[in-house]
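First the structure, in the form of structure tokens, and then the observations on it.
One protein chain omitted, others in place.
Letters are used for the chains, namely A and B, taken in the order the chains are written, and counting of residues starts over at 1 for each.
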Amino acid sequence: MHHTIHRMTQILARSLALLGFTGLLILSILVVLDIILRTVADYPLKGVNDISAMVMAVVISACIPQSLLIKQSISVDVLGQFLGGRAELLLNAVASLAVLVFFGLLAWQFVPYAASVSASGERTWVLQWPVGPWWYVATGCFIVSALTQAMVLIDDIISVALGRPWAAGSTPIDGSL
Amino acid sequence: MDPLTVAGIGFALMFALIALHVPIGIAMGFVGVGGFAFIVGWQPALSLLASEPAATLTNLNLAVIPLFMLMGNLAAAAGLANDVYNIAHAFIGHRKGGLATATVLGSGGFGAVCGSGVATTATFGRVALPEMLERGYAPSLASGAIAAGGTLGIIVPPSTIMVLYAILTEQFVVDLFTAALIPALLAVLLYALAVRATVTFNRSAAAEIAPLSWRDRLAALRKGWGVVLLSVVVLGGIYAGIFTVNEAAAVGVVVSFVFLLARRGLDVKELTAILVSASTATAMIYVMVFGATIFSYFMTITDAPAVIVDAITAMDLPPLGVIVMFLLLYIVLGAFFDEVAAMIITIPFVIPVVQHLGFDLVWWGIINVIVIEIGMITPPIGINVMVLNAMRRDIALPQIYKGIFPFFIADMIRLAILVAFPALTLWLPRLLQ
Partner (left out) sequence: IATGATAETLRFSSIEPPVAFLTSKVFSAWGKAVEDATAGEVKVKIFAGGTLGRSPAQQLKLVEDGVADVAFIVPGYNPGVFPGVIVGELPFVVPSAKAGSLAMWSVYEQGLLEGDFDKYKIIALFTSSPQYVASKPEIRMPSDLQGRNFRASSPSLLAVIEDMGAVAVGGITGPTVAESLSRGVIEGSFNEWNAIKSYRIADAIDHVLEVPMGTSPLMIVMNKARFEGLSEAAQAGIDAVSGATFATAFGDAFDAQIAATRADYVAQGRIAITVPDRATLDAWKAASQPVIDDWLAAAPGRPALLAAYRAAIGE
């Protein structure tokens, strides 16, 4: 049971990240098309600029669950390494709890935020697309983030109980800062 | 309670959370919300958890970070880093320590198409490290050159750190990219001298290699057009005023994507890995910015930054003395923190002071980037060293740090030169304005 949920979370987080950055790649291609069309054909694409802010909001929020799942974050583990053993595992669990509380609060605050943007009828400038739905999608990503982090926390608690790292994903280092 | 006390308690709590291994962005976010709630009230404070991330997510200036991330990862996968390294190798590889110098030059060249220091390090860890080791270079020199060379990824424009600094201090990022050119050249030059010094003092650090024929050299040169094209399109486009920075980054993504397709074909699995790895690195930065912006609300509302500016002004110290004090502060913080985090945490205090003392914020941004470069290769958290160590478990950390030492000295000399002569940094951006 736990393994199934674990697997599903992994697939969901990774798919969201992949979907997000595929969107970014497509947005880049649109920008290039826009540049080519406006210089060569004197006919720019309408609205590329207009939607990019909302596309970016969705792209980035879609990446967060995966980064939580693999624990890719800027943090300081000096104390944990100094203490070692079960104390380090306990610190990891405490940190994971903090991350869960943060994203829980964030997701909770985003629901009324998306609702209020939708209710106000805000639209994009040129294409007149409603802005609200985009924020609901982003809110959905934050809810998935919180659920993913809950998964991570459970893993960390199991690690503390076992006294050894358990089921933790490894952290790929390529492509960070 | 007076503002300084509130801010001080906030800082202490933040440090405590960070010591408990809470990610820095999250720690800043918690203290920001809690502190703001303490002064203004819970409801407005909690609302910041939606409105600030929302503003950050839709900030198009910040959007160049994921684009530069993706561009660098695509370019590396397309083998563009190999190309630059091969050119430098072909021309100077046969000299004493030539492969290490080629690594430095290659990293600098690849830095022109990659915005990240860690990605540059990881890339050259794959491209240059095996060859140097095979050819009998001491692991210390080989890994030192790669870890130090990797820092060039953030001082050679484009640079994600400069984008971050520009956004948080409201500077025009192109000014920073322009200002970085001379310091970046200086960095490459001093690193080459550091290699020279290493092989002079320790003749066994590098092995002899036969020179390549001119035919091979020209062949390497011919293959290098990819990097040249990509960097000319991206940086040339920005400097010449053809593209906005966002457009240039998008063009860079597409060009490097085309290179990847042309050279490696469509490998869905590889492309997936590239996209996912760039995405998680991006998410990490954004979460940090969420926290930093929420934290800055708390700092603003306490008025502490203004109080500190007044206090430092009242002390009537020589401006350069204050700058040196800040640099020492960063070195101390660097012992506990990632330097990027240190920069972000201190921006609300340091920037008003630097500005008040009459220093240029573009210059200070470049100095900050160099401090971060130094932090990337110094203990206890030298991220580039960690990356190399994770890639090659057989090279011990002390060995890498030993190899880095000459490059560290080179960095200190560069820092001193650029602090003493701000004109080296500011001359170009003023010329181009």
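Quick note on the criterion: a residue touches a chain if its C-beta (ideal position, glycine included) is under 8 Å from a C-beta of that chain, and two chains touch if they have at least 3 such contacts.
These numbers come from a predicted model, not from an experiment.
Touching the chain that is not shown, out of B:Leu4, B:Ala19 or B:Val40: B:Val40 (per the contact rule at the top).
Subunit B meets the missing chain through residues 36, 39-41, 43-44, 47-48, 51-52, 54-55, 58-60, 170, 172, 241-244, 247, 296-297, 300-301. In the full complex, subunit A makes contact with the omitted chain through residues 38-39, 42-44, 46-47, 49-53, 113, 116, 120-128.
Please note the rule applied: only the chains that are shown with their structure count from here on.
Centre-to-centre spacing of subunit A and subunit B amounts to 23 Å, using the average Cα coordinate of each chain. For subunit B in complex with subunit A, the residues that touch the partner chain are 17-27, 29-30, 33, 46-47, 49-51, 53-54, 57-58, 60, 63, 66-67, 69-70, 72-73, 116-119, 122, 154, 160-161, 243, 246-247, 249-251, 253-254, 257, 272, 275-288, 290, 336-338, 340-341, 380-381, 383, 386-387, 390. Against subunit B, in their complex, subunit A makes its touches with residues 14, 17-18, 20-22, 24-25, 27-29, 31-32, 35, 52-54, 56-57, 59-64, 66-68, 70, 72-80, 91-92, 94-95, 98-99, 102, 105-106, 109-110, 112-113, 135, 138, 172-177.
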